[in-house]
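Below is one structure. I have some questions about it.
With one protein chain withheld, the remaining protein chains of the complex are depicted in position.
Moving on to subunit A:
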Amino acid sequence: MRHFEIKLNPAAKNVVGQPVKHESAIAQVQGKAPYVDDAVLPQGALHAYPVLSPVAKGKLLSIDASALDAISGYVCMLTAADIVGKKDIGPVHPGDVLLAENEISYHAQPVAVVVAESYEQARIAARAVVVEVEETAAQVDVKTGLKNQDWVRPPYSFERGDIDTGFAAAPHRLQGELSVGGQEHFYLEGQIAMAMPAEEGGIFVKCSTQHPSEVQHLIAEVLGLPMNAVTIEMRRMGGAFGGKETQAAPWAILAAMACRKTGRAVKLRLARAEDFKLTGKRHPFFNRYEVGFDDQGRILAADIEVNGNCGYSPDLSDSIVDRAMFHSDNCYFYENVRVTGQRVKVDTVSHTAFRGFGGPQGMITAEAIMDDVARYLGKDPLDVRKANLYQPGRDLTPYHQKVEQFVVGPMIDQLCAEAEYHKRRQAIIEFNKTSPVVKKGLAVTPVKFGISFTAQHLNQAGALVHVYYDGSIHLNHGGTEMGQGLNTKVRQIVAQVFGVNIDRVGVSATRTDKVPNTSATAASSGADLNGMAALNAATTIKDRLIDFIAEEYAVAKDSIHFENDEVVYAGGSLGFAELAKKAYFARIGLSSTGFYSTPKIYFDRNEGKGRPFFYFSHGVALTEVEVDTLTGENCVTAVDVLHDVGKSLNPALDIGQIEGAFVQGMGWLTTEQLHWRDNGELMSVGPATYKIPAIGDTPKHFDVKLYDSENPEYSVFRSKAVGEPPFMLANSVWCALRDAVASISDYRYSPPMSPPALPETILNAVNATRVWLNEKAKADQAMETTDAE
């Protein structure tokens, strides 16, 4: 196993670290960057569409297709009975079914797939099928599930220190609970796949997926084929955010089944409403906590319970609830701590990966705790946060990984100085005194997010690099491009290794026959893993070229440098293209694979101890908001962010990730509400009723800066992962909204305000604060009367 530490030469024209534009930008702005649905259909292509259960729970009695023959364009229908191989497509644990066979587990669960000549005909036909179910009552309430101990996976907990001792020593104690809403990914491009017959009974599938290898594996299993008979290609996704990690597979598999049955190409694209109904979302959580603390607000004991609402099946819920547990400390040292995670089963679609992967739902609990403690003690929440930060000596996480990089404190100080926290805090206190309706709120929240898949084996990646003899370079890696700019970053890395202009390096679609056995592009790991693998592949070729030059020109190897599109050696230089040609004629191998696996990580789940994360990414956000206490309407007026991406591979892309993640996180915590009826039917099934942030919600003042630092670990060019961590910077929005409402109580009451903080939620928080004030006034009066007596 080789790890490469490359020091950049500051004098050279480096490609890494430059704000290179997204590789597809010029095509995208012209509408010329094709997505799966844009491909010209092969001759005779058909369209498939799932047939849905009309109820959320019950016994499937019959699927009546008799109406279909009258529908023009109808070709055939497939049910679970048509599955040759495996029927369960659970990614880790069994339980996720492709097509319901006996039991209906959630509303609109697919029971069959119809195939027709056109997309419209397929959709009409799917609705014409009569699905008969003996309905039983659905259970969609997480608290009931919790009470009944209805789990999709067993509970799990870890602890450090002794909470009983901690609580006994604590002068103050608080309890709280927090319902955290789920979130629909709302990738702009919905789920889609197109399957085509290939050579020798094989199958070729274009699919919008973050995990081509998993789609390949599942299609092979369901169709009873070896993996080498199935090829998946993925050029780009129109957004994914975790929603195409496991959730892309069913549609690809159904298209593949239909393709196999008809011998024709079959496309399956979910319309937006079905995409909402049939695919998993960010887990809603119901969390409870009890903390003991001292007069400074330092947490002496914390007992935290995070309960993920998992939907009907395990999917990835084990790891997601684990990650919520791993992040329920955020940046704060709890002297004695127990964290429990439970995986509650309810009769809805199975919830799944979404940017942050449970981390946000855990971390927001830590922030709620900090605010509650501050209000209880009458302190500035920032001071309580600072008092609790990990620091040398107080550096052990609840899962016994040692925190080794203490940048959050300095980052908070820098941000607060630059964005004038204290001055603004004073100004807001004054403003709120004279403004009875509109209240302002302010909050600083930090982020510490663990980087690595917590399932150790996933931390691996492969890449393939060819240098052609005209000097152009072909790059392929196992990661997938979903807008995050992964291809651009990996291109930069390869260009950097060869010291060439980035235009020399072309990236091609991710394909399972080019790089095998890949992990999902997820857990923010895309550039860390695939960048390293590509760096590895390129360096292998470069080493061969160095050997060649050293021999050819009889020069010392260390005199050879690849820079500015040429190679320089003692006494001469050569253009890169010329070198490629020379090396080809000298019969040097100009192609190589590369491989990488993350070092150092391990976690003993039984013991609850280890180092699940290679390193942590950090960030701090300072947010100011306004709240209308008559209606709950609100807006985010100013946001300042300082974020740690180590040595940035590409500051433009990194800042883009941070801004985008922040606004997405803000949506999760404010306007985005998933609404299930008691019978299990999802009511918010499209952008008409499910509101993600729009352009006017972008904070008026929105300043994102990168923190000047480098990754202390040997990551690719000392960069850090950026995909997920900044999502949680938006916690500051929620805290600031709560701060604004708390101002009504002179900051002595922490109103309940379970996210999403919709206008309605906020108005309810205002109501609750007023009730508290009244009761306090009554109590004070009663005290006075007793005193007088």
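The rule we apply is simple: a residue touches a chain if its C-beta (ideal position, glycine included) is under 8 Å from a C-beta of that chain, and two chains touch if they have at least 3 such contacts; residues count from 1.
Here, contacts and distances are computed from a predicted model.
> Pick, from "Xanthine dehydrogenase small subunit", "Branched-chain amino acid transport system ATP-binding protein", "L(+)-tartrate dehydratase subunit beta" or "ABC transporter permease", the protein name that UniProt gives for the chain of this complex that is not shown.
"Xanthine dehydrogenase small subunit"
> Based on the whole complex, identify which of A:His172, A:Lys691 or A:Arg748 touches the chain you can't see.
The single option touching the absent chain is A:Lys691.
> Would you indicate which residue among A:Gln216, A:Asn634, A:Ser648 or A:Ser750 is in contact with the undisplayed chain?
Among A:Gln216, A:Asn634, A:Ser648 or A:Ser750, only A:Asn634 touches the chain that is not shown.
> Using the touch definition from the top, which of A:Pro34, A:Pro197 or A:Gly506 touches the missing chain?
Only one listed residue reaches the unshown chain, and that is A:Pro34.
> Contact with the hidden chain only, please: which subunit A residues?
Here the touching residues of subunit A are 19, 21-22, 24-35, 37-38, 40, 120, 123-124, 127, 185-190, 236-241, 271-273, 435-438, 482-485, 626-628, 630-635, 637, 652-653, 656, 659-664, 671, 673, 675, 683-684, 686-689, 691-698, 700, 702, 758-760, 763-764, 767.
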